[in-house]
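Could you have a look at this structure, given as structure tokens, before my questions?
Just one protein chain is left out here, and the rest sit where they should.
Let's turn to chain A:
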Amino acid sequence: NEGKELTKEEKQRLRKEKKQHKKNKKDDKGPPEKEKEKEKASVPAPSKPATQSPAHKAPAPVHASESAAAAEKPAKSKAELRAERRARQDSERTSKQGKKEGGQQSASSKPKATPNELQPVVKRLPEHVQVDDPAALKKLAKKLERQQVPLRSDYGYKVSLFSHLHQYSRKSPPTLQISIPATVIHPSIVRLGLQYSQGIIAGSNARSVALLHTFKQVIQDYSTPPNEELSRDLVNKLSPYISFLSQCRPLSASMGNAIKYIKKEISNIPSQCKEEEAKGKLQACIDSYINEKIILASEAISKYAIEKISDGDVILVYGCSSLVNHILCKAFEKQRKFRVIVVDSRPRLEGREALRRLVKKGIRCTYVLISALSYILPEVSKVFLGAHALLANGYVMSRVGTSQIALVAKAYNVPVLVCCETYKFCERVQTDSFVSNELDDPDDLIVTRNGKSHLENWQTVKSLGLLNLVYDVTPPDFVDLVITDLGMIPCTSVPVVLRVKNVDQ
């Protein structure tokens, strides 16, 4: 009898060991899976839980898993070691694979290398979207499934030149596909994703600042699970959030740089640091990043830019750039005498917001649509443009229409000044607006006049495609001066600044 029982127990122990192996393997590949168990165990809570409840929920399932773990403690130690070794091999393999993939893809895989070091476990897609490549799509779908982030489907017919980009409809945000409340995604991230996809938060600086504030909230609510290090686990927790946000709206270059910074700061937290201290440090880091790179940078840029504004100037601005508006308001406060011409374009009509802000200050403004550009340019003395990102070869990526303005201004010999903070400088290289862009909702182009909307049934016409581009790329020959927080530099010196920044870091 005893013999039988022993063998049974042995069998049970072996089975448990095997299970533990598998569990550890899965754990390393997908930490959100643990989340799934936690969430399943927890009681459903209201959709917008207070900061207390996630912390509340966490101790309960932790106890459950701890009690389960206690029973397997002796077997675990050997299995743990083996699992750790396997996890290390796994991570090295995936990072090597990732680097190889990156090499095969086009030039913009350089920024991929650094995130790979920080996230050896999750395979990252190269930065270039490839929607018309079914293999790449499958990989993306698998990755999102693993992270439990809903996959958003494309909408409508895409113009063939841009078929490699995503095109989403504003009417179906990915937040609809998230079940409430049990999700892997922090509620403030869900809120942020909704704000991005609906266009409530728009503009490079606004999106970055909102992202950083939300990350502060996330860090506040985070608690390190047992047997995990904050520096590694928090980074892994952030990746499904980032995937979700990029499903809502593709990440901007400034957001990408901010995320890189946060991940670096998190992974630099020493392991002996206590959780509260670490969280406080991270929040202070984020605050100082916002302060230095955005707020103080705009003060510095205004100082330089005001030197370039002389009395009697006629300044042309395009769309709504928070930085350019700030500069003009500051210059007006410093008693410079100038007037502004605001150029606007459909379908976003962002120029109206800029017009509202400037008129409120008391600045004399004129408002035209972009089709009237060559008509008013002879009276313009300077053009001030904002930028979404500055690429490593000196090209300026900005709202669609900017390159047109730069081109016509060059033809009229009007100096073009681009204002951009250094945190928007990006290592990517792009020479045209096709390779990497964003397609907005094509239904935005439908206009209703006199009760008739002509493009309403555009989907029924098979050969008709509506193209609503968001960004375009301006070559450096059209830009006379770039004003950054480091000073005034010519457009060709952007790689120098990037080099200096990398040396600093």
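Everything below uses one rule, namely that a residue touches a chain if its C-beta (ideal position, glycine included) is under 8 Å from a C-beta of that chain, and two chains touch if they have at least 3 such contacts; residues count from 1.
By our rule, contacts and distances are computed from a predicted model.
**Q** Looking at what's absent rather than what's present, what does UniProt name the missing chain, "Trafficking protein particle complex subunit", "glutathione transferase", "Nicotinamide-nucleotide adenylyltransferase" or "Translation initiation factor eIF2B subunit alpha"?
**A** According to UniProt, the chain not displayed is called "Translation initiation factor eIF2B subunit alpha".
**Q** Considering the whole complex, which of A:A87, A:L137, A:I446 or A:I489 touches the chain not shown?
**A** Considering all chains, including the one not shown, the answer is A:I489.
**Q** Have a look at A:K25, A:R191, A:K308 or A:R339 and name the one touching the chain we're not showing.
**A** With A:K25, A:R191, A:K308 or A:R339 as choices, the missing chain is touched by A:K308.
**Q** Tell me which residue among A:D221, A:E421 or A:D480 touches the hidden chain in the full complex.
**A** A:D480
**Q** Taking the full complex into account, what residues of chain A touch the chain not shown?
**A** Residues of chain A in contact with the hidden chain: 308, 310, 382, 413, 415, 417, 477, 480-481, 486-490, 492-493, 496-497, 500.
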